[in-house]
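All protein chains but one are shown at their positions in the complex.
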Amino acid sequence: MTSLFFASYRDLVGAEEIVLDLPEGSTVSQLVEQVRSRPGADALPEAPAVAVNREYASIDTVLSDGDEVAFIPPVAGG
Amino acid sequence: MTSLFFASYRDLVGAEEIVLDLPEGSTVSQLVEQVRSRPGADALPEAPAVAVNREYASIDTVLSDGDEVAFIPPVAGG
Amino acid sequence: MFCRITSEPIDPHEAAQHVRSDADGAVVLFSGVVRNHDRDRPVVGIRYEAYEEMATQALRVICEEVASEYPIGDIAVVHRVGDLSVGDVSVAIAVAAPHRDAAYKASREVIERLKREVPIWKRERYVDGDEEWLDGTIPGVPGGS
Partner (left out) sequence: MFCRITSEPIDPHEAAQHVRSDADGAVVLFSGVVRNHDRDRPVVGIRYEAYEEMATQALRVICEEVASEYPIGDIAVVHRVGDLSVGDVSVAIAVAAPHRDAAYKASREVIERLKREVPIWKRERYVDGDEEWLDGTIPGVPGGS
């Protein structure tokens, strides 16, 4: 699955996109944990807002192969 | 003093403007009475909204020579 | 501040241009447009009439009072008179403010007061050839009931 990082989260992670292979049945929460183990990325919140396939999703959502998981910093449009 | 009539009031009175000479010390109320005594004009309200010299004024306002008294039908701008 | 009664077609975007400033992050532009129906009756147009000198003055007072009530930058109001067809703009109100809350509230206040206070009248023309002066609001008068 593909993780996307925007704005301040991209700056923290140092990447726009990371592709990770997680075991079948993994949750968003486990994906976040994996991402946060990377250098610098531990500054991400433990439970950031995320969107799975472009819709806001709970941290407990079970992920499937090919899912697009976006880490959504607090939004500030307008 | 000059009386001005707009919109539906102009249609009732049959004139845009009427010049009347009233005695010194006359009130708006007395002017209205005079105007309403004209043929057709008795359909005007007994106490219409009026503006004296372009500001809304009470029916008790004392008039002076040269005042412009507008009879203001219910307003409907916008 | 820009307050006008005009017999020329209104371009609402000109009103918006009047209020623009680099200090203002929000612009609310209201346009009143002649619509093709009124309470289910098909309308072909509206004739607007104003007591022009007084209406302009009344608009100015409203703009000044609203500007002192809300933290806004500027207001422009233009109201049309004469014969309008469906789709023509009868009134444009532009308000610019640093923040949107004041811009929305001031805009709304100007149109509500305009409708209650400014000496303007309208005569609707219907598809069946009939016409009539529309019921309006009795303006608040000092000492009145």
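Descriptive notes on the structure:
Chains: A, B and C, in written order; residue numbering restarts at 1 for each.
Note that contacts are C-beta pairs under 8 Å (C-beta built on N, C-alpha and C of every residue); 3 or more make two chains touch, one makes a residue touch a chain.
Just so it is clear, the structure is predicted and the values come from calculations on it, not from any experiment.
Although it is left out of the displayed model, the omitted chain contacts the following shown chains in the full complex: A, C.
Between the chain not shown and the residues C:9, C:71, C:87 or C:140, the one that touches is C:87. Checked against the hidden chain, the listed residues C:28, C:67 or C:102 yield one contact partner: C:28. One chain of the complex is left out; on subunit C, the residues touching it are 12-13, 16, 20, 22-37, 86-87, 98, 100, 103-104, 107-108, 111.
Although one chain is not shown, part of subunit A still touches it, namely residues 4, 6-8, 11, 47, 49-51, 54-60, 70, 72-78.
Here is the rule we use: only the chains that are shown with their structure count from here on.
Note on chain placement: the centre of subunit B and the centre of subunit C lie 25 Å apart, centres being C-alpha means. Rounded to whole angstrom units, the spacing between the C-alpha centres of subunit A and subunit C is 50. Not a single residue position of subunit B touches two or more of the other chains.
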